[in-house]
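The complex appears here without one of its protein chains, the remainder shown in place.
Now for subunit A:
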Amino acid sequence: MGTTLAVARREFRSFFNSPVAYIVLGGFLLTAGWLYFSTLFVAGQASLRGFFGVAPVLFVVFAPAVTMRLIAEERKSGTLELLLTMPLNDWQVVTGKFLAALGMVGVGLLLTLPYPLSVAALTAPGASFDWGPVVMGYVGLLLLASSFLAIGLWASALSRNQIVGFIIGLVLCFAFYFVDKFAVVLPQTLSEILQYLSVDYHFDNIARGVLDSRDVLFYVTLTVVGLALTTRTLSNVRQ
């Protein structure tokens, strides 16, 4: 655990020592903020539904952007070999890098906390702002991000080129986001499975304010599978 955290700390620091964190998170904050606040006053409702509507789509792009260099760059520059010769298990390296990426997304989400605070302050007198769905929305976003990051991490391990890693990650995350959107035009048995595989479908449930064990289990599954695949790919690289 200690070694995993040491890897996580190192990676997390390197995010914020390079412009990566500022560009990725800045882009996320600008887009999410603009998309949410441009419709907030038109709708006139004190809810974060708009933000939780756009955030998963943005994560499709931003999660692979966070993870793309994590393994690909180390493979390219040759530091991965160095890292793997250290007394570390492959899974410790993978989990450490994953936690660092999750931490960075966590910082991004933390920076959006003024949204609910300002909306709660602007709620009409007499009405009260419901914090339940907001808190659950953030929990849901963290779960969704963790599954996207695990997928992105695997994509990054697949190639030496971080752009290729980004594109593979983007395509995979995109697939898991949109998989249920065209379920209507597919045969019924398949459409039900596809709906279950959609990260957005599970997120919708949580963002309503209901934490369902089925939804949490789905995200945990996707994350673990992503991390297991990354570990497997990494051990191939080692050989």
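The definition used in the following text is that a residue touches a chain if its C-beta (ideal position, glycine included) is under 8 Å from a C-beta of that chain, and two chains touch if they have at least 3 such contacts; residues count from 1.
What we mean here is this: contacts and distances are computed from a predicted model.
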item: Choices "Protein lplB", "Protein glxC", "4Fe-4S ferredoxin" or "ABC transporter permease" - which one is the UniProt name of the chain not shown; value: "ABC transporter permease"
item: Those residues of subunit A which, in the complete complex, touch the missing chain; value: 16-17, 19, 21-22, 25-26, 29-30, 33-34, 37, 40-41, 44-47, 111-112, 114-115, 118-119, 122-133, 135-136, 180, 183-189, 191-192, 195-196, 208-214, 217-218, 221, 224-225, 228-229, 232, 235-236, 239
